[in-house]
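Here the complex is missing one protein chain, while the rest keep their positions.
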Amino acid sequence: MDASANQVRKHEARLRVRYAETDQMGVVYHANYLVWMEIGRVEYVRSLGVNYKDLENEGFYLSVVGTHCRYLYPARYDQEVVVETWLLNTNPRVVEFGYEIRLAESGKLLADASSKHLWLSRDWRPIRLPAEYQRILYAGTNQNVSIEI
Amino acid sequence: MDASANQVRKHEARLRVRYAETDQMGVVYHANYLVWMEIGRVEYVRSLGVNYKDLENEGFYLSVVGTHCRYLYPARYDQEVVVETWLLNTNPRVVEFGYEIRLAESGKLLADASSKHLWLSRDWRPIRLPAEYQRILYAGTNQNVSIEI
Amino acid sequence: MDASANQVRKHEARLRVRYAETDQMGVVYHANYLVWMEIGRVEYVRSLGVNYKDLENEGFYLSVVGTHCRYLYPARYDQEVVVETWLLNTNPRVVEFGYEIRLAESGKLLADASSKHLWLSRDWRPIRLPAEYQRILYAGTNQNVSIEI
Partner (left out) sequence: MDASANQVRKHEARLRVRYAETDQMGVVYHANYLVWMEIGRVEYVRSLGVNYKDLENEGFYLSVVGTHCRYLYPARYDQEVVVETWLLNTNPRVVEFGYEIRLAESGKLLADASSKHLWLSRDWRPIRLPAEYQRILYAGTNQNVSIEI
């Protein structure tokens, strides 16, 4: 079994800190990291050829059931930030993403984080993600992803 | 014709500046005044016995078509702020609100503002607000409100 | 030793969901819970007779080093929400808060959460909170709070 088979797929999204995201301590207000994590996972999904918007239109909503973030170093106005995103855990009903947020210039780690999600239908019931979407979206995990239908 | 007939109804909503609302200049980020104006008009409507939420549930959406704000003095973290709201202009299709935003303690004027709104249906078409709602919601103007059906 | 000595002090802050806090799923966007947690701990501190603003003015900044939130049930526009806040862990350099976020009307639990904080000086170095402030702010824990100087 080769190493690459075990490789976790990671995707980097890039953004620039907005003035609106700072607070009076002169750094990014901590709740905005959760907004950046959302950008990270949307771009991760896009990098697999899927628009999250289209998933919603087809009735698959990725609701947030948990977030965790460690803040290691403050981000400041106008800095370029990289959000690295990967899959931590997946099953037909649940997805968990991992994140590392870094300064683009120096690579300095600002935060590491995770978020847990439940697939919901348009009427807010927990559902299974269809197998064809599991095949696409869950491809990047290093787990033996058991695609259930 | 007595003076009170000409009196504009005003309503005061009160809020406290959140840390999240400040920016690195040490004052409230200017876009948040528009959020406060929304609180002002929702509370104005509530003071007339109407929940804006119920209006939406019945299919009357108050979309924003214009905003204007003059920033006279900065608001700071933890200050109590009063948003005074009144009706500037009304017709069956359009509502315009006026606002004065003040420090609760000193009464100092922080901003004056206005917002213009169009009544929309659930499917985003411009509609007339029904006469019974016009009677309730437009009662506080000093205009001769022409209730049209 | 009586039971009350073991009682954790809790404080309830109350707020109303803003339209700006909702997202296109029709519920409160999850990052806003972190803003509400901040309101919870600021009001907790105020209930002990201390303005967090004054702490900052004296050079004690409560930086966020970690947040954790479980989302159990969605909050919706205009609902009244109660943020119950208490101290989980304290030492001269670190404070950890616990939170339960509930609907005011039904008491339904929307989320439970925690946040971890480091006391920083104005120039961003970790510092010890002075003993007199520890006595006031850490009074509500059920731990044997070891006040160190």
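Per-chain numbering from 1; labels A, B and C assigned in written order.
Here is the rule we go by: a residue touches a chain if its C-beta (ideal position, glycine included) is under 8 Å from a C-beta of that chain, and two chains touch if they have at least 3 such contacts.
The structure presented is a predicted model; accordingly, all values stated were derived computationally and were not measured.
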Where B:S47, B:T67, B:N91 or B:T141 are the choices, the one touching the absent chain is B:T67
Where subunit B meets the chain that is not shown, the residues are 25, 30-32, 34-35, 38, 61, 63-72, 74
Residues of subunit A touching the missing chain are 18-20, 35, 38-39, 42, 51-53, 77-78
On subunit C, what residues meet the omitted chain?
-> 19-20, 22-27, 29, 31, 77
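We take it that only the chains that are shown with their structure count from here on.
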Whole-Å distance, C-alpha centre of subunit A to that of subunit B, is 37
Residues of subunit B that touch two or more other chains sit at 19-20, 77
